[in-house]
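Next up is a structure, given as structure tokens.
Every protein chain except one is present and positioned as in the full complex.
Presenting chain A:
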Amino acid sequence: MSRALLVPAAVAVALVAAGCGTPETSTGANTEAGISIFNTEPENPLVPGNTTEVGGSHVLDPMFTGLVEYRSEDAQPVNAMAESIQTDDSKLFTVKIKKGWTFHDGSPVTAKSFVDAWNWTAYGPNATQGASFFSQIEGYQDVNPKDPDGADGPQQAPAPTADKLSGLKVVDEHTFTITLSEPFAVFPVTVGYEVFAPLPEAFFKDRQAFEAHPIGNGPFKFVSRTVGTDIKLTRFDDYKGEDKPKFKDLTLKIYQSRESAYADLVANNLDFMEELPPNALAGKKYETDLGDRVVSRETLNNQTIAFPFYTKPYDNASLRRAISMSINREEITQRIYEGSRKPADGWVHPLMKGYRAGQCGQHCEYNPEKAKEEFAKSGYTGEIVLLSNTDGGHQEWAEAVANSIKNTLGVEARFVPSTSFGEFRQKVNAHEMTGMYRSGWIADYPSIENWLTPLFRTGASSNDGLYSNPAFDAKLAEADKAPSEAEAIKLYLEAERMLADDMPSIPLWTQNTIAGKSNRLKVANLHPFRKLDLDSVEVVA
């Protein structure tokens, strides 16, 4: 399925290029040009390990190159700074990094640059947002001990007993080893995420100076930042990687609103916007505004309905199945999203390597008869409540879903709005949901595992509904220990299949992100991680 979707995208690019009458080679492009792209104000200091939100990662991503990067064609990891990542037992990994690379300040990138950066990010008192990504490495509990009663509780978190992860060892200048606390076959795939970027000596000497002028090892280096207006980057000419940019300057323009950015995009004042605002999507207005400047692609995020297993009657499997079968996904995606969403048939995203269609089977298909049967079996007759925040444009579909359930099952089904994402998340985290609720997932790294473990494993970081299935957990553990990737994928798919009867969450749809480019860009593709694929950008000569 993923391949099938990529073909039309490639064809579209070729057609656009052909339409311009120039072949798609770099000779026809202006390699000294500068482009401007839409961005939101970074919410955090500009340090990779402390940036998990979009506005900041759009700045840091071009500035840093990690061990692996995700290919834009199929989101698969390829070695970037890593020469090789080897393991025999999925527990001890030996990483060799490429020689001769430097940071933008001229200092060399060594094994120590990675180990020091990871240790810094994982260390509790540094209070980084990315710390939890290192929790699989041996010794994490010592550098970042858990608060026994949560952050809100009266007890203080115990002080860390170590300031370095015991699982990280520098072997020589270009080699280091990673020991995990449990075998995890997918680990090499995860390290492409930005929090795993290396940091130069300069960072550890003067953190504030670094935040004001970050130094990376990626294809672009930092030039200047005017808070609230723009951030300017320029090509790093000594860059050793394969993904050398085909243009010179990159300006990340910060807009007060998406709508004003869209007006600039239409007027060709802005070169790229990775997600168009709702007023442009309504009635497919963007098609008349942008014409062949529309860029679209299926991206790695989905929409689901999660269940609070701690609240009755949502712990009833028959009820969950009945609700899922009573939602007319096809009609809702057509009516509300005009086809820019695709009904989901499983929990794993279709773009993932190894994805298998129809894993959810009949339980994700609209079937009023079966739904009523299951509903009767559940023995529940009361009201069904769907909760969601409304600040992200969720009201329309949530109401449609509630109506679909109401009409099919003949029960009272109600949508209950919550004003802000923050408030909503707080209730989710505190396990205070009074009904089923909206949830979604954006892949952290491209692996089937990322769509299962964090969400459904007992006690996992984002298993907010407190779902627990020992057989499922055992299957995941078996997959984590698998000797090869192919074997691991097979076992993860078996685990996904186990969810179909249980319906710990209802997969609704996956998203086709719609972006737009200016007529100055000859080529500009979207990356599956919902951002501009900078390697692909070519400016009209």
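In the analysis below, contacts are C-beta pairs under 8 Å (C-beta built on N, C-alpha and C of every residue); 3 or more make two chains touch, one makes a residue touch a chain; residues count from 1.
The rule we apply is simple: contacts and distances are computed from a predicted model.
*Asks:* What is the missing chain called in its UniProt entry, if the choices are "Dihydroorotase", "Helix-turn-helix transcriptional regulator", "Exonuclease domain-containing protein" or "Oligopeptide transport system permease protein"?
*Replies:* Result for the unshown chain: "Oligopeptide transport system permease protein".
*Asks:* Which listed residue, A:E53, A:E242, A:D292 or A:E412, touches the chain dropped from view?
*Replies:* Hidden-chain contact among the options goes to A:E53.
*Asks:* Can you tell me which of A:A131, A:V189, A:I215 or A:L300 touches the chain that was removed from the display?
*Replies:* Final answer for the missing-chain contact: A:A131.
*Asks:* Which candidate, A:T381, A:N407 or A:S420, sits in contact with the chain we can't see?
*Replies:* Checking the options A:T381, A:N407 or A:S420, the one contacting the hidden chain is A:S420.
*Asks:* Using the definition of touch stated at the top, determine which of A:E41, A:D163 or A:D502 touches the missing chain.
*Replies:* A:E41
*Asks:* Quickly run down the residues of chain A that touch the omitted chain.
*Replies:* Listed in rising order, the touching residues are 41-45, 52-53, 124-132, 144, 146-147, 150-151, 157, 211, 227-229, 254-257, 259-261, 263-264, 266-267, 269, 391, 419-426, 429, 439-442, 454, 461-462.
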